[in-house]
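Note that one protein chain is taken out, while the other chains of the complex remain in position.
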Amino acid sequence: MATPRLELKGITKAFPAVVANSNVSLTVMPGEIHAVLGENGAGKSTLMKIIYGSQMPDAGQILLNGQVMQIRNPKEARANGIGMVFQHFNLFDTMTVAENVWLGLARASLEQVTASIVAKAAEYGLDTDPRRLVHTLSVGERQRVEIIRALLTRPELLILDEPTSVLTPQAVEKLFLVLRKLSSEGCSILYISHKLHEIRELCTACTVLRAGKVTGVCNPKEETNASLSRMMIGAEPPLLEHHECKAGAATMVVKNLSLERDDQFGVDLHEINLRVCAGEVVGIAGVSGNGQKELLYALSGEDTRAPHGSVCMGEADVSGRDPAERRCLGLHFVPEERLGRGAVPTLSLAQNLLLTRTESISMPRCAGGWIRVKELATHAERLIEHFHIKAGGPNSVARSLSGGNLQKYIVAREIDANPKLLIVSQPTWGVDVGAAAQIRGEILRLRDKGCAVLVVSEELDELFEICDRMYVIARGKLSPSIPIAEATVEKIGEWMSGLWSNSAASEAHHA
Amino acid sequence: MDSYALLIAATLNAGTVLAIASLGLLINEKAGIVNLGAEGMMLCAAIAGFACVVHTGSDTMGFVAGAATGALMAAVFGGLVVWLNTNQYATGLALTLFGTGFSAFAGINYVQAQIPERPDFAIPYLSDIPLVGPALFHQHPLVYLTVVFALGLIWFLYRTRSGLILRSVGESPESAHALGYPVRWIRMGAIMVGGALCGLAGAYLSIIYTPLWVEGMVAGKGWIALALTTFATWRPARVLLGAYLFGGVTMLQFHLQGVGVEVPSQVLSMLPYLATIVVLAFISRNPRWIRINIPAAMGKPFYPGS
Partner (left out) sequence: MHKLKLEARSQPSQMWSYASPVLALVCTVVIGVILFSLLGKDPMKGLQVFFWEPIKSGYAVGELLVKATPLLIIALGLAVCFRSNVWNIGAEGQYILGAVGASGVALMASPSMGGWIVVPVLLAGVLAGMFWAGLTAFLRDRFNANEILVSLMLVYVAVQVLNFLVFGPWKDPLGYNFPQTKTFEAITRIPRLFAGSRVSIGIFFALIGVGVIWIFFFRTRSGFAQQVGGLAPAASRYAGFSSRRALWTALLISGGLAGLAGALEVAGPIGQLTPYVPAGYGFAAIIVAYVGRLHPVGMVFSAVLMSMFYIGGELAQSRLGLPKSLTGVFQGLLLFSLLACDMLVNYRLRWIALGGPK
């Protein structure tokens, strides 16, 4: 039997609050595309950081091509033929592609690097202009830069961390072609994901992690989604209760909203038309960085530059109103960033209620009103109990909660306000499966009570699961809406690249 | 006409103090560090350099002492900011408050001290050219070295790999760390170099420019040097230009007094500070313009593995 390219033996890594990896072993053969499957928080990223040298294990061995290795930092990892494509790109916005790649390589000159970028790009069909500034690139193009940078170190083992979360379905296929070509050339690939169908399509071996431990090693091609899911979360994914959609009157209407970017690195919005009705969940799909942030801020009121009459709630023109005023009209918003936007990390859960809730405020005129501290704590306590949030109590600071629990708390805070319209951005991003299912369930229950819900997400699966209708955003433009029954992954995928026909626009106008 | 030549000469002289300090702060900021301790470092370096010259009689030793003092104080700042993750603004402020007190304390016996007369600095032949000679070629060697250094810095920042790495640390320390660069050591190095340059500027002030020691003699030049990096939108060449411009404003106040303009001297003394405020407001008024030029991680702490 051939020597494995990479072998991990008994890797253990503990953090103060959690054991991220416990006695993890893993074997990758040359040319193998090996999946590491696990839900958020299962310890996949820590394991990859250990292989790439940015974290040191507490115990265990790493063998590369049969040799025991000590990988102390990413430079050593690269020198030993390990390349990595991060989920959060390590790119520098104000520098050119070539400079970014240069920073990831050991030596050579900028001219040589530029030449080899062009060569690699041609070889693998990863079209890239080395002279462009990174902040002018789309997210997909940035990933290409990351991949080229990794490939230029001539890796024998390439690690990709959740690479498809930023890609359209069509771009995923293209990426898979690149990965299969690499594998056929003998390069081993470690593919981190929580998407079952991708793993079954691409990978020939799979190690499943749950709560830091290996819970299964298998050939994914021989498994079903259900069996993989059992290994990953110990159960089949919880099913959602779906009722028929009874859409009512329009709660929010956006008419011809065009908005120039406020930020050098932002996106312009072009003639956005959007309608969300009471009692329906409307989704906006799209690859990140296509104007979602800008649109959300214009809807929530953080950006009040929208032209007169372009954003209306019922009869009221809210385009110039700030978030607090829109909240009074029943618009509540769950932002994408939990820590720092949705919640103040260093303040208690109770205090964080005050960001969007005013129930515990009396005498509303003087200095914004008096805070009734006891009621505030009771209120927070009630939310923690009702939504089964794991927290030390209303006085624990926001940053002490796990991602899933904090997200549940923020969603709970907004749902508890009985909104007329709830806007949620990335409702389950980085959240464990249990919490995700609970959050989706709450969203559907809210809809059934007659609330209008707008969900912006990069996870197509999620949108297909909870939406009644869908829009797609691409390059600052919004597609016409499409009922979920008519939407297919292929069609939405095409739209995500901005390719929707205008005929579709007229036909979908009734919604 | 001669008085204008002298004005230009004095401008270059005054501008050099600002330029050296500001280029040092620029190096800090390119690595994502704002050191509000510039004023304190310059003060301590000024007295250290001055005292050194009083005792050794050697200007060079004075400059070395000044630079070393600056670097040492910057090392304390860096230790706190880089390794203990303290707030950069508060720590820099502490450095300035400490430096103000300490320099006054240490300099108490040097208030009346004299340092030896030094020979006239002049570049042979060039300095004999009428007008241009006295204006440009009667300067201390450091004045010319500063220009050379600024050119070298441009080359370093934009033409070398090390410069690129330094900028990457100021742009996104997280990414630089993930690529395997020792972000904290790089920041520490930048802080020390910046401190040494601020120290050199302080020493130049007390040894060459005035040359004497007065309590609080830096008189806000450290803060103006900080403002200059914004003024220059973080480009070394513009830092140099801005420094001479402000040197000119400082000198203008003496020139106007000399010419006998009927303005209260206090109003003239306000000029450099008012000019700083006006220029700062003018440059900063377009947030986008600042945003595209400012090192993105400036003033932000970095602690790996959190």
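The chains carry the letters A and B, assigned in the order they are written, with residues numbered from 1 in each.
Just so we're on the same page, contacts are C-beta pairs under 8 Å (C-beta built on N, C-alpha and C of every residue); 3 or more make two chains touch, one makes a residue touch a chain.
The shown structure was predicted, so the numbers you read here are calculated from the model rather than taken from an experiment.
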Worksheet item: Any idea which of B:Val64, B:Ala94 or B:Ala201 touches the chain not displayed?
Response: B:Ala94
Worksheet, complete the sentence: Contacting the left-out chain: of A:Leu63, A:Cys312 or A:Leu347, that is A:Leu347
Worksheet item: If you put the missing chain back, which residues of chain B would it touch?
Response: 36, 40, 76, 80, 84-87, 89-91, 93-95, 97-102, 104-105, 108, 215, 219-220, 223-224, 226-227, 230, 264, 266-267, 269-270, 273-274, 276-277, 280-282, 284-287, 290, 303, 306
Worksheet item: Which chain A residues touch the hidden chain?
Response: 16-17, 56-61, 70, 300-302, 322-327, 333, 335, 337, 340-347, 351, 354-356, 358, 361, 366-371, 373, 392, 396-397, 399-400
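The criterion applied here is as follows: only the chains that are shown with their structure count from here on.
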Worksheet, complete the sentence: Residue positions on chain A within touch of chain B in the complex are 53-55, 73-78, 86, 89-95, 99, 102-104, 110, 263-264
Worksheet item: In their complex, what parts of chain B are in touch with chain A?
Response: 161, 164-165, 167-168, 171-172, 174-181, 288, 291-292, 296, 305
